[in-house]
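Excluded from the complex is one protein chain; the other protein chains are retained at their positions.
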Amino acid sequence: MEDYLLAFILFLPLIGGLIAYNIPLKSGIIASSFLSITTILAFYYLSFIQETLWVFQFEWFPGFVMGFAVDRPSAMLILLVSLISFLVHIFSIFYLLGDRHKDRYYLKLGFFTFSMLGLLMSDHLILLFIFWELVGFSSYLLIIFWFEDIKNAKAGRIAFMTNRITDLILFMGLLMLLGSRNDGFISNLGPLSADASGKTIGICILIGIIGKSAQFPFFTWLPRAMAGPTPVSALIHAATMVAAGVYLLFRLFAIFDPYLLNWIASLGIITAFLAALIAAYQTDIKWVLAYSTISQLGYMVMGIGVGAYHMALFHLWTHAFFKAGLFLCAGSVIRYLSIQDPVAVVQDMRTMGGLKSYLPITFCSYFICMMALVGLPFFSGFISKEGILVGAFSWANQSQNGLAFSLPIIALGISFLTAYYMGKQLLLVFFGSYRGEKYLKRPQKSWTERAPILVLAILSLGVFYRIHFLGGDLSFLEYWLGIQPQVEGAGMTPMIASSILLVLLGLGFSYWNYGRQGMHKMKSFNSSRLSVFVQNGFYLDKFYMGILVPSFDWLAFKTSKIDTVLINPFVNKMSVSIVVLSKITDLFDKLIVDGLISLMKRIMQILGLMFTKFHTERIQMHFVSAIIGLVIILVWLKFAL
Amino acid sequence: MSSYILSLIIWMPLLGAFTLFFFSEFQTTGIKIVALASSLIQFLLSIWLVLGFDPNYGDHLLTSFQFVEKFSWISMSLGSFGRFNIDYHLGVDGLSLWLVVLSALITVLGVIASWNLKQQVRSYFMLYLLLSTSIVGCFLALDFFLFYLFFELVLLPIFFLIGLWGGPRRSYASIKFFIYTLVGSLLILIVMIALYLSVGVEDPSSQTIVHSFNLLHMMDTNYFIQGSSLAKDSLLRFMGMPLRAVAFFTLFLGFAIKLPIVPFHTWLPDAHVEASTPISVILAALLLKLGGYGLYRIAFSIFPDVAFNFGYFIAAGGVLAIIYGGLNAMAQNDLKRMIAYSSISHMGFVLVGLGSFTVEGATGGVFQMIAHGFISAALFLIVGVLYDRIQNRRIENFSGLASKLPGYSFVVMIVFFASLGLPGLAGFVGELLVLMGAFNVSAIDGMLPSWIGIGAVMGMLITAAYYLWTIQRMFLGKYWVRQQSWQSKMKDLEMREWLIFTPLILGIFVLGIYPKVILDTMNHSIELFIAHVGNLKIKP
Partner (left out) sequence: MNISEQLIEIQEHFEVISSEMILIIGSIILLILGILKIHLFWIKRFAAVVLLGSFLFAQEVQDLFFTETIIRDDLSYLMTQLLPLVTLGIFCFKEQRHQSYEFYFLLMSVLLGSLFMVGSNNLLLLYLAIELTSYASYLLTGFDFKEKGSEAAMKYLLFGGVSSAVMLFGISLLYGAYNSFYFNTMEFSVLGATGLLFFLSGLFFKTAIAPFHIWLPATYQGAPTDVASFFSIVPKTAGFAALYHIFKWTNELFNPFLEHLILLLAILTILWGTLSALRQTNVKRMLSYGVMAHSGFILPFCLHMETYSLFKYYVIIYAVMNILAFLFVQLHENDGDDLSLSAFSGLGIKFPFLGGISVVWAIALVGLPPTGGFMAKLFLFSTAWHYYESMDSLFWLTFIVVGILSSAASLYFYLRVPYFYFFKKDQGKKVHINKMHFAIMILLAFTLIFLFIQPNILDRFAPIINP
C-alpha cells in the first residue's frame, strides 16, 4: 500500500506533465489537477507515516542496492514541495496566460516536482545524487524557458554550470565515502573518520551543499536564475531546490564532526549577512527577494551548524511558504505591469509605486508574508527564526570560545537588515504613487492569481504552528517532526525581545528612508539620498549616518565588488583560460602530433629521394656502388672468420 | 539451429551482400530492402541470442562461453615446424553479448540512415554489410587468428566507405585512418605470432607440440610451453624489458590506436568528420568498441600479470584522454569535430575502468562502451540531420534552432545531456561505475591515486561546459541561420529520422534508468574476468 502511495506521489507530477504536454490547450488545468492529487496523497500519507519509517529498496544493478526511505522530516518536506508546487501550478495558469509554450512549461514543471520529490525520498547517496542532478537540470530547463532571449539562455547556463561544479565535487565526496564503506544508505551512515580522507570527504560534501543552497562564495547564480518565469523562481529558487542543500546538510548532520560544523555555521552566517547587505542595495524586485533567499538559507545553514537542525528544518518549512508567497506577489506585480506597459522595465522597483490600490489582494498577502520574513510575532517566520537564534545563543553559551557569540549577534543584525530591505521594497512597490509613464487600469480579477497567493499568505500566519506566540509550546514541531525541541525558555526572552526590536527598527528605518519622502523622488538609491534623510533631524541617526552608513555603504559596495570584480572575472577568466588552453591543445594536435606524422612522411620522402637518386646516375656509379658493397662484405668476412 | 546461431549472426549480412550481386546498380530500392532485411534478421537473431543466454554460466573465465562453435579450419603442415592450426571458434559471454546486440542494432539504423543514398548504391551496401559482418565477427571470435582476420577486414570497407562516399577531404582522411589502424593491427600481428608459438599442447599420438591460436589457451598459463618466448618463465628480454611486458604493451598500443587514446587519436576526428553520417555512426558507435573489447578480451585477459602492474599508467592514460579530448572538443567550431573529440574523451573512461581492476570499474568500462554506442550514434545522426539539409555544420552559423526545429532540439537536448552524464540517462551509469571503481581502489589498496578519479570528474565538468555552450550557441536565442537560402530547407525531423532516433533514445533512457537490464547478464562474466585477473595477481 505504502509503495503504491509513494510511487503515486512521486510519479504523478511527471505523468501530469507528460499528459499536459500532449494536450497543450488544457495543459495548466491538467497538470494542476495531477498535482492536487499528489498533494492530497501527501497529506494522507503524512498522517499515515506518524509511527513507521517507510523503506523501499531495490537492486539498481547487480550488487548495488539503492533505496527510498521516508521518515517524518522528509514526509513533511514532501508535503511542502507538493503543496507549493501545486500552488505554483495554479498561479502559472494566470501568469502564462497567452504564452505559446505552456505545454512545455508544465512538462518541465512536472519534471522538476518529480525530481524534487525523488530527492526527498531517496535514502541512498547515489540515488540522492541522481535526483540532485535532475533537480539542477530541470531548473536549468525552467530558467531557459524563454530561451529566445539570449540573456536568459546565458543565465541558465551559468546557473547550471555553477551547480554542476559543486555537484561534481559533491559527487567525488560521495564516491570517496562510498569507496571507504560498503553501503551508501544515508540512514546507516556513521560519522566520518577523523583523518585527512574523512576531512576531504566532508569538505567535498560541504561544497556541494553550499553550491546548491547558494551559499558564499557560490551564491551569484541564484540572482541570475531569476531570468526564469517568476512562478518558477517561487518554486525553485525560494522554496524547494535551494533548500535541497539545507535538507542534505540536515540528513548528513550525523557524519560531520564538530570542527566542520563550526565552519558550516560561520559560513552560513557570513552568507546571511552579506546577502542581506546586498539585498539592501538592489533595485530589481526579484533580485531583492533572491538575495533575501540567500540570506535566509544562510540562516538555516547556520542553524544546522550550531546544532539547531530541527529548527533549521522548521525555518525551511516556514520560509518556503512566505518566500514563495513573496515571489508570487512579485510575479503578480510584474505580470500586471507588463500587461499595462509592455515596453517598460517591469522589474525595477524605482518605476513602481502605489500599487496597493490596484492589487489589494496581492498587497495584503505581500504584507503578511513580509511580516513573516522579517520575523514579527504572530507570523510563522518569527517562530522558526527565533528558534534558530535561541539555538545559536545556547551554542555560543556552551562553547568555550568567546568569539562564538559573534554568530548570534550578527544574526540579530541581519534581522535589522532584513526588516530594512523588506520595508523598503514594500514602500517602493505598493505605497506612494505610480512612477511609471503609463496610466494604470484596473486588473482583471483572476482566482488563479489570487488563490495561491492568499493560501501562501495564510499559511505564513503563526497560528498554524503555535498557540502562544512567545511561549515554548511547539506543538506543530512535536506533532509533525516528531521531535522534542530544546527551548531554553525564559533565559532567552531578552534576546527575543531585542530581535523584535531590531526588526521594528529596520522597518522604521526603511520607512524613514523611503516612506516619509515623496515617492516621486525615488529615482535612485545612493548615499547622498541617505544623508538628506539624516539632515531631516534624527540626531541619533546622524551618528549612524556619519560613521556607520559610509562604512556600511563602503562595505556594501565592496561586497558587491566581490561579485563583479573578484568572482565573476575569475569565473570568466577561468573559462577564457580554458578556452585558450583548449585552443592550445588543438594547435598542439595540429602542429606537434600531426606535425610529427608529417615529419615522418617528409623523412620518408627524403629517404626515398636519396634512394631514387642512385638509379638515375651514370652506369659506372652503379658498378662502383655494387663493388663497394662487395668489398665491405669481404672486409667483414676477414674479421668474421 | 541454436547451436549455429553465432555463425548465423555473423554471416547474415555477408549473405545479404552476396545477394546484392543479383541486383543491378539501378534497382536501388531492392538493394536497400535486402540490406535492411539482412541486418534486421541479424538483429532479431541477436535478440534471440540474448533470450537464450544463461547469465550464470560457467565458473571460470575460460569455461564461461556459451553457444560455442568450434571446427578445425586450417590445419596446415609446416614441415618440421609442426602443424599450423586455426580453428573456427566462436563463443559469447556477458562481455560480448551486448556489444553484439549493439552492433546489430546500429547496423539496422545505419541502413535506414543511408536510405536516401543515390550514387553507387550497390557497392555501398555491399561494403556496408561486409563491415557489419566483420565487426560482429570480432566480438564473437575466440580464436586469435579469426579475431585478427575480422579486425583487419574492418579496415577495407571503412577505407572505401570513407573514401568514396565521404566529405571533401575524404581521401586524406581515409588514408590517414588506414595507415594508423594498419600500424595498430600489425603490432597486434607480431604479438599474435609470438603467442601462437608460445602456446601449445602436446599431441599424444605424434609426440609433437601442436600450436594453436585458441584465445582460451592463451589466457591459461598452463598452456604456455616451457621456455617459449612469452611463457611466464621466459628469460627473453627486449631493451631490458621482459618480453611479456613488451608484448602486452604492443597489444595495448595496437588496441589503443583503435580506442583511441591520446596521442594516437588524430585519425579519429578526421575520419569521423569526413565520413558520411551512417559511417561516422558506425565508426563511433562500433569501431571504437573494437579497441576497447580487444583490451578486455585479449590484452588484459592474456597478460593479466603485466596489465596489473601497469594499471596506474593505463588509468592515467585514460584520464589524459578524458581531459585532453574534452578541452579539444571545447575548441572546435565544427559540430561534428566537437562530437568526435568528445568520443575520445568518453572512451578514456573505459581505460580508467580497466585500470582500476575492480568489478565496478570493469563493468563500468563495458557499460560505457555500450552507452557510448547509443549516445554517439545519436550524436552523429544529429549532425547528419543538419548536414543533410544544408550541408553545413559549423556551430557559429546557427542560433535559436530550438524555436524553429522543436522536435530536433528535443532530441538534441536528450542526447547532449546523456553525453554529459546526466543521471537517469545512459551516459551517467558507465561513468558512475568507472568512478566507483577508481575511488574504491584508491580508498582500499591505494593502487590508483585519487587524482585519477578527480581528473576524470574534471573531465565530466569540461564535457558539461562544452555541451551547454553549444546548446546555448546553436539552439537558444533568436532563430537565425547564416544564409538566406537555408531558411527554406530548415525543416523539423521527418518520419524516417524519428524512426532512427526513437530506438536510440529509448535505449538511452532504459540504460540510464534501469541498467540492470544489461548488467544482469554481464555481471557474472565480468566477475570471472576480474577473478581471472586477480587470480594471476596473487601468484608472483
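Labels A and B are assigned to the chains in the order they are written; within every chain, residues are numbered from 1.
Keep in mind that, in the parts below, contacts are C-beta pairs under 8 Å (C-beta built on N, C-alpha and C of every residue); 3 or more make two chains touch, one makes a residue touch a chain.
As the structure is a prediction and not an experimental result, all values here were calculated from the model.
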Touching the absent chain in the whole complex: find that residue among A:G63, A:P191, A:P258 or A:G629. A:G629
Among B:I175, B:I395 or B:I513, choose the residue that contacts the chain missing from this document, as touch is defined above. B:I175
So which of B:L36, B:L62 or B:V183 would be touching the chain we can't see? B:V183
Which of these touches the unseen chain: B:L153, B:L320 or B:M413? B:L153
Hey, which of B:I33, B:I47 or B:I74 is the one touching the hidden chain? B:I74
Please output the residues of chain B touching the missing chain, sorted low to high. 74-81, 84, 120, 123, 148-149, 152-153, 155-156, 160, 163-164, 170-171, 174-175, 178-179, 182-183, 186-187, 189-190, 193-194, 196-197, 228-229, 236, 238
Where does chain A touch the missing chain, residue by residue? 604-605, 607-609, 611-612, 614-615, 619, 622-623, 625-626, 628-630, 633-634, 636-637, 640-641
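Basically, only the chains that are shown with their structure count from here on.
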In whole angstrom, what separates the CA-based centres of chain A and chain B? 41
Taking the complex as given, what residues does chain B use to touch chain A? 263, 266, 324, 327-332, 359, 363, 400, 402-403, 417, 422-424, 428-429, 432, 435-436, 439-444, 450, 453-454, 457-458, 460-462, 464-465, 468-469, 471-472, 475-479, 514-516, 519-520, 523
Sort out for me which residues of chain A touch chain B in the complex. 59-63, 126, 129-131, 133-134, 137, 144, 147-150, 152-154, 157, 160-161, 164-165, 168-169, 171-172, 175-176, 178-180, 197, 575, 578-579, 581-583, 585-586, 589, 593-594, 597
